[in-house]
Every structure is written in C-alpha cells, then in structure tokens.
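One chain of protein is taken out of this complex; the other chains stay put.
Each chain carries a letter (A and B) given by its place in the written order, and its residues are counted from 1.
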Amino acid sequence: MLRRRKKDALADAEAGTSLWKDAYWRLRKNRLALFGACVSCIVAIVAIAGPWCSPYAYDEQDRELGAVGPCAAHWLGTDLLGRDLLTRTLYGGRVSLLVGIAATAVSLVIGVLYGAIAGFLGGRTDAVMMRVVDVLYALPFTITVIILMVYFGRNFVLLFLAIGAVEWLTMARIVRGQILSLKEKEFIEAAVVMGLRRRRILLRHLIPNVLGPIIVYTTLTIPNVMILEAFLSFLGLGVQPPMSSWGLLIKEGVETMEPFWWMLVFPSVALSVTLFSLNFFGDGLRDALDPRMSKD
Amino acid sequence: MSIGEGRMASTITSTITSTIILVSCLPLVSVVAGCGRAADMPGAVILHAGNGAEVQDLDPHMVSGVTEHRTLCALFEGLVNLDPRTLEPEPGVAASWDLSPDARVYTFHLRRDARWSNGDAVTAEDFHYAWRRILSPNLAADYAYFLHCIENAKAYNEGTVTDFDVVGVKVVDAYTLEARLEHPTPYFLGMQVHQAYMPVHRATIERFGAMDERSTRWTRAGNHVGNGPFLLAEWTPNAVIRVRRNPHYWNRDAVRLDGINFYAIDNLWTQERAFRSGQLDMTDDVPLHKVRLYRERDPDRIVLHPYLGTYYYRLNVTRPPFTDRRVRRAFAMALDREAITHNVTRGGEEPAPFYTPPDTNGYTCRHRIPFDPASARVLLAEAGFPDGRGLPPIEILYNTSEAHKLIAEAVQQMWKQHLGADVRLLNQDWKVYLDSTNTLNYMVARSGWIGDVVDPVNFLECFLGGGGNNRTGYASPEFDALVHAAYAEADVGQRLELLQEAEAVLLEDAPLIPIYFYSRKYLKRPEVLGLDPNPLGYIRWTRVTLRRERV
Partner (left out) sequence: MWRFIARRLVELAPTLLAVATITFFLVRLAPGGPFDAERQVQPEVLERLKDHYNLNAPIYRQYLDYMFGLFRGDLGISFSKPSYTVTELILLRLPVSLELGAYALLVALGIGLGAGLLASLKPNSLLDHAPMSLAMIGICLPSFVLGPLLLLMFSEKLAWFPVMGWETPADKVLPSLTLGAVYAAYIARLTRGGMLEVLSQDYIRTARAKGLRESRVVLEHGLRGGMQPVVAFLGPATARLLTGSFVVETIFWIPGLGRDFVGAAFNRDYPLIMGTVLVYAVFVLVLNLAADIAQAWLDPRVRRA
C-alpha cells in the first residue's frame, strides 16, 4: 500500500506539467513569434520550389538586354548580364538558407558535444577544454574566417564547414553551463534521491532541459550565419559565381544601386524579411522555452 | 539590501560617467593630435585628389605601384620630364642631353639651379648615388630591374659584381652625368620619369640609416627631402598625404597649385560618393557601373581615354587540353570581344584582337585573332573534341573583383554556347591567385599588363620562355629569338618589324587570349585643368590648376 502510493507520487512528481506543453502554450500567445515561424517556412518553401517554377535558369544571360527594371517578363528586373533577378533571388535564397542551416548544424554538433563532455566530466578536463575555448574566443573572428576561407575557398561544402567551425564556441559555453548548473539542481538531486536510474535522469531530466537553450540558440545562429555569409560576400570570399547567394546579390546591389535600385532592394528585402522572422521566432522560442537563458 | 542597491546604482552611474568622460575626452585627443598639421593660408589653392590604394612608402626606390608613382611625381623630379600630351621628353633636372652615334651613351647636362627641398643643389652625384642605391643587392628593390639596361647594372644588382665603378654610370663633373647602356634602348629617356630613376638626397638617407638599409624613417614628414615641385607636409598612413609648394623648386613660378592632398581611398564607391558631394576634386578610378551614368548625365565630369594596357586570359599550356595549340586557338576564336566591351564593361575599352595596344610608339600589330565560332568548332573537332565532347571541365580563375567576375561569367556563357565546353569559374583572393598562376595551378586565368614604358617590347618580353611574368608555361625558341634580335637591333624600323613577327608567332601559338585594351577612367571637376590624357596616365603636377570660384 505504502509502496504503491510512493510510486504514484513519484510518477506525479515526475510528470508535472510537461515543459514542452508549457512552452507550446507560451509560444502560442506570442503572435509575432508565430508569424515569424510562418514567414520563415514560407520563405524556405518558396526558395526551394521557386526556381523550378521559373521560366529562366539562374545563369541564363541576355547580354543584349542588360539591366532592366521590373517588367512583365522579369518581375524583379534583371542584373547587368540580363539574368532574371527573381530567379536569382530565389536561387540565392536556397544557397543562403543552405549555408545558414548547414553551418549551424556543424556548429551545433561540435558545440553540443564539446560543451556536454566538458560539463559532464568536470574537474581538470573541463578546465582545460574551456581554456581552449577561451583561446579560440580571443582570436579575431575576421582573420580566422578569412584564413579558413582562403584555405578552403574552392569548395562550397568546406566553406560552411569553416563558418560552422568558428561559430561553435558560444554553443559549447551555453551547453556546458547548462549541464553544470543542472547537475546541482534540486530536481536532479531529488530524482537521484528518488532512486531513478542515471539513464532515466539523463533522458527525462537533463536532456530536455538542455534541449531548450540549444534549440533557441540554434534558431538564433541561423540568422547570424546568414549575415556572416553576406559579410564574406562583401569581402569577395562567398560562393563561387555564377552560383549566387543573398549576400552576393546584395553586395552587387549596393554597388549598382544608383542606376539599378532593384538589384539592391529585392535581395535585401528577401534577406531582411527572413532574418526578421527567424530572429523573432527565435526570441519567441526563448521566451517560451527558457526565460532564464540570456547570455547570447 | 538597500545598501546593495545603492552601491549597484552608483556603479552603473559611475560606469556611465566614466564612459562619458572617456568619450568626451576623445575628440580632445584628436584635436591635440591635429595641432601638428601645417595650417594652410586662407585662399590657398589645394587640390583634393582621391588616390586609390594606400601608398606603401614615399621612398622612390622601395615602391612599385601606380598610386605611389602619382604621388612621387609631385615630390621628386627625374632627369627628364615628359610632355603629358605627346609623351615626348622635355627637360627636367637635365637641361639638355646628347646621344652617342651608336645610341648607347647618353650624356645629361644638369641645370645649375635645381635644388632639393632643403635648399641643397641637385648634382650629378645625387643621381649616381641614387642609381647605386637602387641597384645595391641589399636594398632588394623590386624595380631595380628597370635599370638593367645600363651597362653591368644587372650584374651589380645580382651581386656578381661588387665594384660599382664598372657600372655604366659616370659623374663627368658636378653637372654632367653619363649613362652607358648595354644595348640601344629607344625608351631610355621615357623611363626617366619612373620612380626607379629618381634621385634621392644622400645626407637625408644616411642620417636615418645606411645607404642600402630598408625601412628607415627618412620618408616621414619632417624628415623627407625631395626635389619635386612639392614637398611633403603630412603623411598619415591609410588616410592622407599632404604636399605643399616647394619654395626651392627651380621652376617654382610655373607651379600653379599651392598644394595637393592625396586621399588613400581604396573603396571606389566611397571615392565616388566623396567626389559627388564635393569632398574630392578628382578620383583615380570610377566604379564600373557608374561610367554609363556619368557619360549620360554628367559628361564633363568624367574622363575616359585609352590606357596602355591589355586585359587578357592566360592559358596554362602545360595542362590538357591547352597543351594542344588548336584547342587554344579555338578558345581564342570563340570569344566575342565586341560583346564584352559593348555589353559588359561599357567603360570605353577597345576590343583587343591582338596583344600589344595599338599605336604603341608607332607599332600596331598586323596579325589579328578573329571572332569566328565556326572555325573554332572545326579546330576543336580536329583536336579531337567535336562539339566539345571529351573536353574536361574548363576552369576560369580570376582574382576577386566585380569586373573580373562579370567578364568571366560572360566568357563562360560564350564558350558554353560556341564550343559546348563545360566552363566553371573560380574566384580567389589576390595572393592565392598570384600563387596559383605562379605555380601554374590553373587552366585559364584572368590577367592584365599595364605598360611601364611606351614600347611594344615591354609587352612582348613577358612571354619569353622562363620569364617571371610569363606564367603560362609557354616557351617558343622562335619567339624568343625574334625578341632577342629586336633587343640588339639599332635600326628603329627594323626593330619594330622583328617585333611584328614575334607577336604573330605569339598570337598563333595562343598562350594568351587578348580581350580588351584598357581605358583609363576617372572623375574630375570641370575646374581642374591641365590633366592631359595620355596612354600612361602620367600627370605633370606643375601643369595642373584649379579654377575655383570662392563664395
């Protein structure tokens, strides 16, 4: 009897209100975040499907035509070589989103593994691993990225690997910090006292609690990487033409904006809308999942 | 708790206060720093010139770039000046000169009134010293090879001869200098405007280090001594070089400007904005896409004229399929140069059917590469690639630049269309690009050559077998023999004929595909006068004036 009651109580205590359910309710209240999520999805779908629907290829030139403003044949106008800007913007969106997601994934894998190992093992190992992060943190981002890009520049895959390899530091710090503080938390101690197995603690209690910040930070890393890609394009280290990305299109647009305003306006709007929605979605997620997490 | 709050509030306040103090002190610092600058008299006529990339140094023997040359022309003067309209030699520090009958010995008679900016006389000794300095092995000057036409100069420069007396430079007396050349060099006088031949002030150099010591402080404002129409008033790296009238310059009455400010602005768009807003009187270049706009709306503010340079693609002749001459010719013939200058660059460039720019010192190549896609396809088929089948992917390498990118994209499309080739683009940053071309690690590479002197040999000698500027792996005994024969030829007409033959061989072998001849383009206010267009982009600062209405 007593034992049964204990078991019930244990189940109750463990279940509580689900973190995820809670988060979902909080997120639903945040209309801007939901809007951001919808817009991000729409942008992704349009960028992926759009180029297939376009009558033009992204590298199809009409040199006689040159740069013309928006018209019936070319809804967003054409660039200097007479290429359809709508097609190029859609195609560039694919590349930018791909770079954003892939580089974030790389930074996610490295960062989470590194941070989790340091946090779990603790002690001297942790100190050494974090010192390495400190050193890398003190290297100026610009120079590191330039040298990596110069080194790997020929290859598109290595390009975002390089970006990801520079972006993982913050993720590692966040994950480690979370793991460390979770190890001390009452509910983990309680779970231990309640006699739950370690694996169960890990899966039901540690991971879900770390997952929140990871998801939030991931959502916020994607727009960061996309801006970084634009910066690299500004330096001339972006993707190889005739392939294009939003960063590259915008760089061309800034240079030609005087007579050919459309070359700046449309790609910039595409990038900004995407970044706005991703950022607001990320912020909403943060409010919902983890109001405590604050260090960016 | 309340104590904690109080302390906390005061911390924030003090942080903010100290930030404010810090920030408000900063302008003060810059004001103090700015005090050292020589103030100009009100009404002084100062030309504000955009000068592109930052000047590396103001030592004429240590630098090689165009921006440096432009700046140094205001600070130094060689033996001979050029007429900016015709590029004919005019007296500079030398009032006159004689040439021996075998065209190998020049004797310069220096003017007596030439002065350094500190008042010292400029003598033949100064030129002797300067030439010895640039040729000295330890200085490791990039442009020392410019003096290699002087007898034994190359050997001295390379360290195989250590006695400078055997080099063909002789001080006859304080105002007479003799230069003995290896072989007749028709452009020797023209080279005298180049910084490699400019004199330096011995006492100043040696006050700050040994003659052949690199990186001493003599080029700083305050230390610097020159003999040009202007003297150095301020040099703030990455920002501005201010030069002002040199009161000791022999021809000071002819100088119209009171000074020039050279602004190191490497971003073309920033430069153009500054020009449009009136902060600059002239620029050194125009963004590609602005050319058409200015030509249409503001034609009296843009200057466009032919420039002594060729934009071309190098082909790596050591890597298939370009080991085959027919393939190289096919690619050369499938490139529509007109379409590129007409639709892509649109900056007044001329399509280049041959390599040396037309009318280079009376030389225009007679041989031409036609635009003929049909014959190109036939050639390609002969070489075993009918309709491009079997061709490996062709990669065009270019260094990062909007213009190079656009041209490469256009060429890519042409080769795809006319030859059925699978063409890819590869963009590398400058140093990696240089590394790739030097080590022949490319297939097709964008290149350009700007003439140092107005002579076809300056272009053609780049493709001598094994030369440092060849970078294609091309080596033709026939071509080399013709160029070497031209070196030794004293007769001007015969010499050009040899070069004609050499260029015909080169174009037939096609290790390069000429695309267009450069045009020089820059912006200037209509008030800036005396900038005569010439294919070298050479500016005689003494001739430049600024008619500025003061309000």
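The rule is short, and it goes like this: contacts are C-beta pairs under 8 Å (C-beta built on N, C-alpha and C of every residue); 3 or more make two chains touch, one makes a residue touch a chain.
All figures in this text were calculated on a predicted structure; none of them were measured in a lab.
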Touch with the omitted chain, as defined above, among B:274, B:486 or B:515: B:274
Contacting the left-out chain in the complete assembly, out of A:83, A:176, A:205 or A:251: A:251
Omitted-chain contact residue, chosen from B:432, B:496 or B:523: B:432
Interface with the unshown chain - residue positions in subunit B: 4-5, 7-9, 11-12, 15, 19, 22-23, 26-27, 29-30, 33-34, 54, 56-59, 62, 64, 137-138, 140-142, 144-145, 157-159, 214-220, 236-239, 263, 265-267, 269-270, 273-274, 276-277, 279, 429-436, 438, 448, 468-469, 471
For subunit A, the residues touching the chain missing from this view: 29-32, 131, 134-135, 137-140, 142-144, 146-147, 150-151, 223-224, 227, 230-231, 234-235, 247, 250-251, 253-254, 257, 264, 268, 271-272, 275-276, 279-280, 283, 286-287, 291-296
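Throughout what follows, only the chains that are shown with their structure count from here on.
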Of subunit A, residues touching subunit B in the complex: 59, 61, 63-64, 66, 80-81, 150, 153-154, 235-237, 240-242, 252, 254-256, 258-260
Interfacial residue positions of subunit B with respect to subunit A in the complex: 269, 287, 289-290, 292-293, 339, 343-344, 400-402, 405-406, 408-410, 412-413, 424-429, 431-432
